[in-house]
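Complex shown without one protein chain; remaining protein chains in place.
Moving on, here comes subunit A:
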Amino acid sequence: MPDINWSQQLLNGLFAGSAYALFAVGYTLIFGVLDILNLAHQAIYMLGAFCALVLVTGNVAGLGPLPGGMQLPFWLATLLAMLVAGLLGILLDRLAFAPLRKRPDTHFSGMISSIAVALIFEALATWLFLPQRSQFPAGTIRPGAVTLGQGALSYSRVLVIVAALVLVVLLTVLLRFTKLGKAIRAVAENPKAARLLGINVEAIYSFSFFLSSALGGAAGIFYGLAVSRLDPTMGRSVELKGLAVIILGGMGSVPGAVLGGYLLGLTEVLSVALTNTSNYRDAIAFVLLFLILVLRPSGLLGARRVREA
């Protein structure tokens, strides 16, 4: 048994878990509201990160500097990039999902067309930002680290944890206590009943995409900053993990996605620490997913019954 620095592992696990949770809450929100899997969520995640990068550096790698040489502070760039990501989400819904809404196979056809949009977004990013790795300039946020016992975590990684916490709390408050949040939950449970109550269901769909995508964009920005790596396919590696997380937590459940995210993050980090290699990391994480689903087919916090025939 290797000598393990437990506080370091805990910090690493919290970091990874926060990144997964932040990606997964938006992903699961769309599933909860529309019953569809948005496979372009990862592309929005990537575009959100690049959008913030452009606003911070004032430069588009493939085209050159922005006119005016505008360079924004990171926090402002983040807010604007989240807004852009949210608007891209509305566009995504209009392009990939809305035209198929009335089809009987809308779940499946929407999934396919969202893959298409993801590929288009990736191609666009490759053209605009070039295929190689980019990163936020040094000094985007203060260098340094937080220490806990024998562990240390850089500020940029702590920022991922804080951002996940803040955004998840805000989302939860919105869904629980505001009129808009109640309308979203009503649409998620029963669109026909929601319509009869006077709720504009199409508008709620658009807003849900805005919300989900703004969160997805934020996940990309903070993770991209923390690992100093942005590239047009950066969303692909998180997509499958994100799917595992929302299945684990219970499809459509926001608290489930958070729980699932941290569980996956901590499991991965522990498996690396215990085996002293990252070779088995994904295998161990997915075996855990498999075991939990055998015991609880609807996920940890899945309210939704497993679909009956």
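As a working rule, contacts are C-beta pairs under 8 Å (C-beta built on N, C-alpha and C of every residue); 3 or more make two chains touch, one makes a residue touch a chain; residues count from 1.
Keep this in mind: contacts and distances are computed from a predicted model.
One subunit of the complex is not drawn; among "Protein-arginine kinase activator protein", "Tryptophan synthase beta chain", "Branched-chain amino acid transport ATP-binding protein LivF" or "Electron transfer flavoprotein alpha subunit apoprotein", its UniProt record names it "Branched-chain amino acid transport ATP-binding protein LivF".
Residue A:E189 is the one among A:D35, A:E189 or A:D282 that touches the chain missing from this view. Checked against the full complex, the candidates A:I90, A:L128, A:V201 or A:V227 give a single residue touching the omitted chain, namely A:V201. Mapped onto subunit A, contacts with the missing chain fall at residues 179, 182-183, 185-186, 189-190, 192-201, 303.
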